[in-house]
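Read through the structure below, which is laid out as structure tokens, and then see the notes.
Apart from one protein chain that is not included, each protein chain of the complex appears where it belongs.
In order of appearance the chains are A, B and C, and numbering begins at 1 in each one.
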Amino acid sequence: MIGAGRVAQVHLGNLKQMKDIKVKTICDIFAEDSWKERFSVENVTKEAADIFNDPEIDAVFICTPTDTHTDLTIQAANAGKHIFCEKPVGTEEASILDAYHAVLANNVKFQTGFNRRFDKSHEKVKLEAASQAIGERHILKITSRDPEPPNIDYVKRSGGIFMDMMIHDFDMARFMMDDEVEEVFTYGNSLVDPEIGAAGDVDTAIVSLKFKNGAMGVIDNSRKAVYGYDQRIEVFGEKGMLQSLNQPDYHVNRYTAQSVEAGTPKYFFLERYQDAFFNEEVAFFDSIRQDQPTKCSFKDGIMAIRIAEAAKKSLETGEKVAVNLEIK
Amino acid sequence: MIGAGRVAQVHLGNLKQMKDIKVKTICDIFAEDSWKERFSVENVTKEAADIFNDPEIDAVFICTPTDTHTDLTIQAANAGKHIFCEKPVGTEEASILDAYHAVLANNVKFQTGFNRRFDKSHEKVKLEAASQAIGERHILKITSRDPEPPNIDYVKRSGGIFMDMMIHDFDMARFMMDDEVEEVFTYGNSLVDPEIGAAGDVDTAIVSLKFKNGAMGVIDNSRKAVYGYDQRIEVFGEKGMLQSLNQPDYHVNRYTAQSVEAGTPKYFFLERYQDAFFNEEVAFFDSIRQDQPTKCSFKDGIMAIRIAEAAKKSLETGEKVAVNLEIK
Amino acid sequence: MIGAGRVAQVHLGNLKQMKDIKVKTICDIFAEDSWKERFSVENVTKEAADIFNDPEIDAVFICTPTDTHTDLTIQAANAGKHIFCEKPVGTEEASILDAYHAVLANNVKFQTGFNRRFDKSHEKVKLEAASQAIGERHILKITSRDPEPPNIDYVKRSGGIFMDMMIHDFDMARFMMDDEVEEVFTYGNSLVDPEIGAAGDVDTAIVSLKFKNGAMGVIDNSRKAVYGYDQRIEVFGEKGMLQSLNQPDYHVNRYTAQSVEAGTPKYFFLERYQDAFFNEEVAFFDSIRQDQPTKCSFKDGIMAIRIAEAAKKSLETGEKVAVNLEIK
Partner (left out) sequence: MIGAGRVAQVHLGNLKQMKDIKVKTICDIFAEDSWKERFSVENVTKEAADIFNDPEIDAVFICTPTDTHTDLTIQAANAGKHIFCEKPVGTEEASILDAYHAVLANNVKFQTGFNRRFDKSHEKVKLEAASQAIGERHILKITSRDPEPPNIDYVKRSGGIFMDMMIHDFDMARFMMDDEVEEVFTYGNSLVDPEIGAAGDVDTAIVSLKFKNGAMGVIDNSRKAVYGYDQRIEVFGEKGMLQSLNQPDYHVNRYTAQSVEAGTPKYFFLERYQDAFFNEEVAFFDSIRQDQPTKCSFKDGIMAIRIAEAAKKSLETGEKVAVNLEIK
């Protein structure tokens, strides 16, 4: 485990529950010896090399800040370790491609951490759509809204709403439609918090998508939905429609003289996607054990970044922007 | 139209919209000449005989107080008029059977005014259940709650909750299960308004039902559901379950930080069963025109009364009570 | 009543049920004498002038083909008749403005036939949104899909999907947000039927909207939703979200070993918006009687056309298009 922040701790908690999986070493620049006990691991280190050089270690989780991803990926790949890498897979095109080629050259598994692909309900929609349950797919709609904005410091170093938040939806778009997004058009504004606008970012955005095979889609994001974490996906097609719905915190109805009150959506992403995190880890290990391609490839990680960059450019230019689909 | 009270006016309003149907005469003990214009009818009279003796009139609607139903039915039948009679079809066993035989002897159509049979959603459940969509039927559940209790004067002359209110549910029970209720057990209490208890009635009741073919059921009634007119039916069987659900006043959701609020059920029975009233009238005329049995027979009217009487007796005795299924 | 096609007949059926409203004359180029009986009216004519010259007539319904709307409006206004005009209010900018000024000059009421404003659930969302129930409005989402495409002949003379179908949604957008749409961007394609594409139209479209006050929205249309007439509106804001939901044909759930099946949305627009048509007519007469502005003005009719034109131009040019908001 490289990195020991919030998402790393989610992975650590899950891995501990898995038989046959042992987390041997945690690497973090703030590592302390006391972590051995805290996380029940054998080694704690500040040097990633201690992991790459350890012949006992088969796979690494890269959960560090984004700008370190490609460098760590290259080292891990060269050391022959399988790689689970948090999103985004990198920051700059050139180094991302270097990392991509290092993974190919060393023939190690690489899974991008788009956990939503492993949510049971989203996955069901994908599987039914892919099996033509609704015929040809015509329209994709994704609504994705956070319960509250991150603090402004995080916003400033987040890479912006498209790279930090909507990147998940761009991946969902490709996943749900089994097709590439070839063009986007963006409207965005800072309606939630003017400070976000002052920081050069937006907190509310609608991105229209044009898919390669002629279908179209739309994603809307807001940094603040007071009613909770709003996560809905709709795939509309020739023969019907599939929806992945919000999941209420309580399955309770209260009838009063004024209204029928149901539970609000689960509020926090860790609660909403608790199982998804677990499932993506299991899938990663399965792909290693069975020597199968991972279910969320390096290419998937790259394409989501490309769409995020196009969406951002569209906001800046006020024009539709083509997505670079080629990976050399 | 014999009687000009609330339900009579519902029928009048609907009949006016039907092509080929003309309401010629209204009879009511409080009849006034001004009603000709008010209801757009040719004649207004205090004498039912004016209707029975009018050769132009083919059918009558009996919407008078219950204790007059059998007498009017007998006169109408003897005059060869087809009869639509509001529920309950009568008050005393002997006169009810007299009326029943008069209808048979004169070979006129007779439809009991159990409007709920003609509600589109209830009817769909019935049709699917009858077509074995859920296999053998095992359990019936009916919830039926009024938005507010009638005034205490009405309660006193209503015949009690079983004859006035739950009688609809007893009919639904037979309708939904295509089977006779042969035994009942009742719990009841006055929880809504002690005055109702003081008047010798209950305002809250649960009646368990035993069907002839071995299935079972339960009906719960309350005179006061603050959230509106609660009308739910559930048929559970070997291969599944069918539910007729409440119908909201507004198809609107409001998400707030506290809850997701949906619309309450339609509040008033005339609004909830607006279409059902219309449909039952159309069905009545269709059965006359096509010389087919009515969709809610005299026998249906009698059996619901028998169950209501048994339910009342069970409450009084604290024992289960068999329903008299024989009609001589 | 000028015009006697499908929507005219809807109005005729409703008006017949209203006390104090009398439809005196029907004008249509195919008028036949037998219509007097068929529609229960006094006069049938092929000459609209017979209506404009009749001093007994207070108001006219213009339900003719769109290209006659402005000319009839001008004649009616000059004759001092109040005007209910089906959408779109006209085809060409210049004549529309002429008609607009004729209405202003003659001080007659003019209501544009955007019936959806008068749907009880949509209206509730509007009223709550306007009363700040969800604070500032940030995102509007409208999904509007027909159950099946019109025949290709109709498509060819319809003015295209934006002017014929999405125009309702453009009006809803302004209505729900109490704000002007100042810019649009369109993706569209013919995915349902290649013949529609061959006719120069699209059958599937997503239009992104930019509102004057900074909010944003998106409308998606399809000419064919096999599950019925899909009509959903969502307004998301600072303090919550309001949704107007689809309304099922049956309020029935069927539970089987495979799934829980609920009713599909009402299939046909006349059934879905039955009450809305009735309510818009009542509102029109109320605004005349009470000398109040109509609830859907001429300007509302014009602005929806302007947005439709911009959406079409965006599709053609591949660029965002500003909406002309000025009415001179």
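Some notes on this structure:
Operating definition for what follows: a residue touches a chain if its C-beta (ideal position, glycine included) is under 8 Å from a C-beta of that chain, and two chains touch if they have at least 3 such contacts.
Remember, it's a predicted structure, so these values are computed and weren't measured experimentally.
Of the chains on view, those touched by the hidden chain across the whole complex are A, B, C. Across B:Gly90, B:Gly160 or B:Gly217, the residue that sits in touch with the chain not pictured is B:Gly217. The chain not shown here is touched by just one of B:Ala59, B:Leu191 or B:Leu270, and that residue is B:Leu191.
In the complete assembly, the contact with the undisplayed chain comes from C:Pro248, out of C:Gly3, C:Gly188 or C:Pro248. Screening A:Asn53, A:Gln243 or A:Thr317 against the full complex identifies A:Gln243 as the residue touching the chain left out. Within the complete assembly, residues 225-227, 248, 254-264 of chain C touch the chain that is not shown. Looking at chain A, the residues touching the absent chain are 17, 120-121, 124-125, 128, 133-134, 239-247, 250-257.
For chain B, the residues touching the absent chain in the complete assembly are 136, 138-139, 141, 143, 145, 185, 187-189, 191-192, 204-206, 208-210, 214-218, 220, 222, 224-227, 230, 236, 238-241, 318-320.
By our rule, only the chains that are shown with their structure count from here on.
Closest to the protein's overall CA centre, chain by chain, comes C.
Counting C-beta pairs in contact, the chain pair with the largest number is A-C.
Chain centres here are Cα means. That of chain A falls 41 Å from that of chain C.
Averaged Cα coordinates give chain A a centre that lies 58 Å from the centre of chain B. Shared interface positions of chain A, defined as residues touching 2 or more other chains, are 225-227.
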